[in-house]
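A single protein chain has been omitted from the complex, and every remaining protein chain is retained in its original position.
Order as written gives the chain letters A, B and C; numbering starts at 1 within each chain.
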Amino acid sequence: MRERFLTGYNDFVLPFVCGMIFVLAYCIIGMTRIILQLPAQDRKRFFISLVTPKTFFKNVKDIFLKCLIHVDLWKRNKLLGYMHSSIAFGWFMLILVGHIEVFLYTSNLGAKALYYPIFFRYFVAETESTMKGSLIFFLMDFFLLVVLSGIALAIIKRVRSRLFGMRRTTNPSFLDLVGLYSLWAIFPLRLLAESFTADISGGSFLTKSLNYVFTEFLSNHANMLPAWWAYSCALGIFFFVLPFSRYMHIPTEILLIPLRNAGIRIVNARKGLAKAQVYSCPSCGLCIDACPMVVLKGNIRDTTVYLNRQIRRNNEARIEEISDKCLLCGKCTAVCPVGVEGDKLRIAQRSVRKYSYSPDYSNISAEKEAMMCNKFVTAPNNEVSSADNEKVLYFAGCMTALTPVIRKTTESVLEKAGVEYEIMDKDGGLCCGRPLLMAGRQDQARQLVEKNTEIIMASGADTLLLSCPICYRIFRENYTLPGIEVIHHTEYFERLVLSGRLRMRRDNTKYVYHDPCELGRGCGVYEQPRNVIASAGVLVEAARNRKESICCGGSLGSLTLGFDKRKAMTENAISNLMAGSPDRIVTACPLCMSTFSRYSDRPVEDIAQVVDRTSEAGKL
Amino acid sequence: MDFGFKLSPSSAINLDKVDLSRFEKLHGIEPDIIKCMACGSCTSSCPANRFSGMSLRKVILDLQRGREKEALGMLRNCMLCGKCTMVCPRGINTRHLILSICRIYGEDGK
Amino acid sequence: MKENIVIIGGGIAGLEAAAQLLSLGYKPIIIEKSDHLGGHVAEWNCLFPDMTPARDIVSSLAARSADANIFLNTEISFVNKLKDSYNIMLSNGISIITKIILVTTGFSVFDAAKKEEYGYGVYDQVITNRDLEHWFNTGEDKRVNDCGMNAVGFVHCVGSRDEKARNPQCSKVCCITAVKQAIELKQKFPDAMVYCFYMDLRMFGKKYEDFYISAQRDYGVRFIRGRVSEVSENIDGRVIVKAEDTLSGKPVKVTLDLLVLMAGMVCSPDSTRVANMARLPVDSDGFLKSEDNVADIISSPKEGVFYAGACTGPKTVPETLAEARAAALKVHLYIKGLE
Partner (left out) sequence: MIYQGKQKIWADYQKEIPDNHWFYVRSCIRQNFFPGSEKMFLEICRNVLKKDFFETEYHTTCGGIAYHCDTIPQETVMTIVARQFALMTEAGYENYVASCITSFGNYAEIIETWREFPEVETRIRELLWKACRREFKIPKNLAHASDLIYKYRNEIAARAKYRLVNRYTGEPLKVVEHIGCHYAKMFPSKGVGGAEYPYVLCGMIESWGGNVIDYPERRHCCGYGFRQYHVKANRGYSLSNTYKKFESMEPYHPDFILTNCPGCPYFMDRWQYVIAETEGKTYGGNGYGIPVLTYEELASLVLGYDPWDIGMQLHQVAVEPLLDKIGIAYDPKEKYKGLNEKDLMRPELPGVLRCC
């Protein structure tokens, strides 16, 4: 090993060095700002999590698996996974092996440490004849090949994204394109530059072979310098563009993972975690295909990836438009490989809206309301009466009032099972607060939560039964009801069936179960309803189900989508359910039910109807 | 001089004098507002009706008649639950309408 | 085919029936009191819901029925019942013996001046739906002020559904006509505020509801549910309209530059006169009485006398045309039966 130049310096390193310094400084400042923007409590929690061994290892593992290997993408599509991990992991290994190489062979680097690992082959002549040398040469060439294969796939993906399981991809912004092309250019240029130098500095199967080809045509070594310049420039351009392009996700995600592992939630619409999420967005466009609104082409630009872009640009008008239109089904969050929470991010945007008039519920007497729901009725069927005498308070919810069959059949099931129950909203009741929360009116939602809490606590119930997933979610997430179990009727029915208090008659009816957004993605309830339905008939699955279930289009989440705009979404969701050609569509949400029944060609039922029809009183 | 009685304010709505500038602003954002045909479905399904007499039909009408105070009084207990959106035969996006009213009208909006 | 068929009235019902009868090989006689064919429709500008020019309808009808014997400016002096036919004496001295009379005498527009509180004929800025159509056609009406049209009102049900006007029935077409005219005025004066004062909106026909929604959404016509109770004139000559806004339960008052009264349909005096001469019964609503109001609206209780169009009650143009065609067929079958 020998230094080729005494100075160990050439001007061509400048673009790279400047870019590197710039991007490092930018990232450090940015990271500090994000951390400072966190509320004091969250910041403390974050720092503690960094030094807690459990979260520390989780962080390392997550960063490795997510940022380098992209496991989520592997799960989705092998080719897509390979493309991403080959570039990320390959590059990472190039950097890592490059550094190892530098530290192995040179001492007292000084300022050279900045660029030596990158341009080692130019400054240092090596021989591949030693074992050590040949291994490193081989590794470097190998990982370069890996990256190059990734780049090749990336180029193919630009043209044929369907091969990668993506119907639509993001329309890149100008700087994204600059970043993209410079990234694409980096590795071929590196190959070129190193190949030129391979006969002097040494190389392996890739660079050396290319060098032989080059010497046939371009024997003059003076040609090598422009190649190194080009390589350095590509790197420099990439680094300069990085903070302003989607590639900012590379450094930001490393911050986002520990933040998320620390259990921090979005508080401010634009600062702290929200900012980390926005900058973590790689613009991959997976959320575009996921979005139920995209059946209408006009809505493509209202998906999460574009929200992130507009937030980065501070385009307030578009931010408002995008965040108000969303159905808040949460599917983009579910599919996002970096963990951008599209729904919560939007709610946060909605919550900063200025209103000159605000509702206020202080005039509503919780006491009076509670008086109306504290007379628990024991079902006439005493044979199966519960031994533990649980008192079930059934909150049907606003939407259920428009689909009274759900309430009626739920009551009927409760009676069959001999449950002692009382209805909380016989005469309307209060809203659970979730619609207000989704509209970003958090103070108002909080007031309703407090009122309802008072009512429920005063009722003397020990179980709160809900048939509306919208209510269920807020009751689980935002209510504190000590001593009271909050349960959705799908879960409760499963319990009744398992405990034998209900006996199901199974027949050959084919049911497909639609996962309501708020129940599935929102609360993680997937299996219980399926178990119940499977005991009533034949359960078939939709093309996309569970976490990837498609919103019915009726969601309260969207503030601006008009009735006429939702039809296509509902029809798309129905066609998704038709994959197993079911006889009946079953759901567990009053809103999904009324939305589907509007356009469906076959019966749409709530799970309560199915259970009521196919069950009889069991024995304990 | 106190006679023990005085002029009672007119209860009539004088459309010539009603200031509709805020309504026009609202109409700009919510063009569907005047599609309302006053069927009253929203009112009959409204859970807030019991508390503040909320009736979106009346709110829409009152805003057109310049009776803003009355309209906001009714809106006081609106819980944005969306039942009115579900039942509206004219497909008016009532929730967004209510949010827009809250943005345009009210104390600070004056 | 030498049977005489007398069609009384040269409105669209008469013309359509004549055209059909001509195509069946008859040569009907049309007796028209005025100097033009097409009746009320000829005075109209555009017809809902497709804004078809009324002129086109009338001229095509007139062209198709041109081969009939048409007597313009002719009234019926008397009708004598003979053994199995009628002797009809015309004002021009001609006498016709016929076994078949088709009454297509139509309706009259309610005289809006009878609703004194609206001030038609007293206030400068009060016109009727017919005046407005006339203005659409000719642009001539000094009551319509081309510049400075800030607010216009339409009063629905003028002389319809009104016991006081002795016209308890609904005139059927005024609601949609008001919506149509409101849209047309809004097109001419986009900045004007247009109010429709209605009791009920009866949008029963094909595409009427679309028309109504469009009037609200696209043209911003404001509908106020309440009947105008009185109209006064302001010091500047504009009219002040008072009504109850029944939906807010408040009296409402507004100053308008033009008030259009949607005068309804009443049985035309000519129908009544023909009915008297031919001894045809009159129904409780003042229109001619059919054999059966459900199954056989085009037959009169008298042998050989048939009805078509608005002489038996308010009707829209398509309904009238359909009835005229049905009546022509009925006449044809009746003649076949005679032979």
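Annotations
We adopt the following convention: a contact is a pair of C-beta atoms (placed from the backbone, for glycine too) under 8 Å apart; a residue touches a chain by one contact, two chains touch by 3 or more.
Since this is a predicted model, take the numbers as computed values, not measurements.
Every shown chain that the unseen chain touches in the whole complex is listed here: B, C.
The chain not shown here is touched by just one of C:124, C:141 or C:319, and that residue is C:124. If you put the hidden chain back, the residue from C:199, C:240 or C:282 that touches it is C:240.
With the whole complex as reference, residues 113, 116-117, 119-124, 230, 232-235, 237, 240 of subunit C touch the missing chain. Mapped onto subunit B, the footprint of the missing chain covers residues 1, 3-10.
Operating definition for what follows: only the chains that are shown with their structure count from here on.
Look at where the CA atoms of subunit A average out and do the same for subunit C: the two points lie 66 Å apart. For subunit A, residues touching at least two other chains: there are none. Taken in their complex, subunit C has these residues touching subunit B: 195, 201, 212-213, 216-217, 220, 222-223, 225, 242, 245, 247-248, 250-255.
Contacts from subunit A toward subunit B in the complex involve residues 324, 353-361, 363-364, 398-399, 401-402, 427-431, 433, 435-436, 439, 441, 444, 448, 556, 559-564, 591, 594.
Across the complex, subunit B meets subunit C through its residues 11-16, 27, 31-32, 34-35, 37-38, 57-58, 61-62, 64-65, 67, 90.
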